[in-house]
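A single protein chain has been omitted from the complex, and every remaining protein chain is retained in its original position.
Moving on, here comes subunit A:
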Amino acid sequence: MSVDTVSLTGWGRTAPTTAVRFRPRTYEEAAAVVRGRGPRGAIARGLGRAPGDAAQNAGGSVLDMTGLDRVRALDEGAGTVRCDAGVSLERLLRILLPRGWFLPVAPGTGRITVGGAIASDVHGRDHPGAGSLARHVDALELLTADGEVRTVTPGTALFDATTGGLGLTGVILAATLRLKRVATPLISVSTERATDLDDLLARFTAVGDRPGGPQSYASAWIDLLARGRATGRGVLTQGEHAPLSVLPAHARRTMRAPRTAEYGRRDPWPALPALPGGLLGRTSAALLNEIRYRGAPRSRTGELRTAAAFFHPLDALPDANRLHGRAGLVRYRFTVGYGQEEALHRVVRRISARRCPASGATLQRFGAPSPGWLSFPAPGWTLALDLPAALPGLARFLDGLDAEVAAAGGRVCLAQDSRTRPETAAAMYPRLGEFRELRAELDPTDAFRSDLARRLGL
């Protein structure tokens, strides 16, 4: 097990803090770290993709889980995979896709670990149909504060606190996930352009009302720099796993064909990918958005893309987070319920009026909430955007958006947060009280602590 003292930040590269990083390679080593923790506690960290401070622990211990990276068992009969927490989703996909299986939930990047995905209860673009990851976990091995490993199963309080629990109930060591059968490794994609936010929401709703709509992967890119009548215009992309019939006859016998369609073997870029505009300032960001919008087809169906190109186009960019300059980036992700479209409109108008160089803003729909106490998804709309942290006055601006979201009964995503107020977070997550009680009981010495937990008093 390697040990070093390092300065860590999240993906956004804001608020660095220093911790002792342990890299356990076995469950026993992880348990030894938790038992021998210092007074400032310990937290698990995966690939460091959380934009905020969820996987940092100033002055304490950080368990780098990427050393625990074995895929233990793939049960093709039951359709489950049991793997260590440090396995990345990207690697899992590389193993699963050629065998005709797919992840139950595919978040926006493959460079996160299974443990991190469960701890932040990630969701995919098919949330209305599939729900968040917690719904597809059969069991997980949790290393708790006493250094013991417990098997946690759905339906228990500990399970609901751990999924979406930001690593504060313990260290997830392994998990069993229920997989999804797919016929081909390709995604059949349809793209349509929406002229403003109302149009975009209407098209979204139309997709959701179609048969099989909730199960399809729908998300939209929003041009947050468009003004006037075009405010909130965007491009809606919707994908489904392609049926076998779309493949050429010679390729139908094996999942491997066509060769370029393996996960991680990239085909040429999809039409004008998300270019990060943070570094470029608002004028060039607006220009890039214009090109991206004009470059998208007005309406197109049946385009085939690989899973990598469809789900994780940004993973192809090396260190995309560095493009937001030295001060780093801040991600703002929030959700407001159905019926609160007016609040969504107001937020979009405010961002657009302020001319923030928001890049890669995406709009998605959520379905039924997850049982996780601190899980983010709730029925409604979710919008995520990245902003350069160096923008003057951004702190107050985002506080204003927080107030707007809270007034509409919405919430911001804790796993991606790096700046909200403790009072705001407590108001947005009504089950935080229960979460605190469970932690006080399970972990009276406050063994698991992160900078996020300190900042928000979780």
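Keep in mind that, in the parts below, a residue touches a chain if its C-beta (ideal position, glycine included) is under 8 Å from a C-beta of that chain, and two chains touch if they have at least 3 such contacts; residues count from 1.
In the analysis below, contacts and distances are computed from a predicted model.
Colleague: Considering the UniProt annotation of the chain absent from this complex, which name among "Hydrogenase", "Short-chain dehydrogenase", "Iron complex transport system permease protein" or "Spore germination protein" applies?
Modeller: Listed in its UniProt record, the absent chain's protein name reads "Short-chain dehydrogenase".
Colleague: Could you tell which one of A:37, A:292 or A:419 touches the chain left off the display?
Modeller: A:419
Colleague: In the whole complex, not just what's shown, which of A:160, A:223 or A:451 touches the removed chain?
Modeller: Answer from the full complex: A:451 touches the omitted chain.
Colleague: Spell out the interface residues on subunit A facing the chain that's missing from view.
Modeller: 7, 12, 14-19, 40, 52-53, 57-60, 327-328, 330, 389-390, 394-395, 418-421, 451, 454-455
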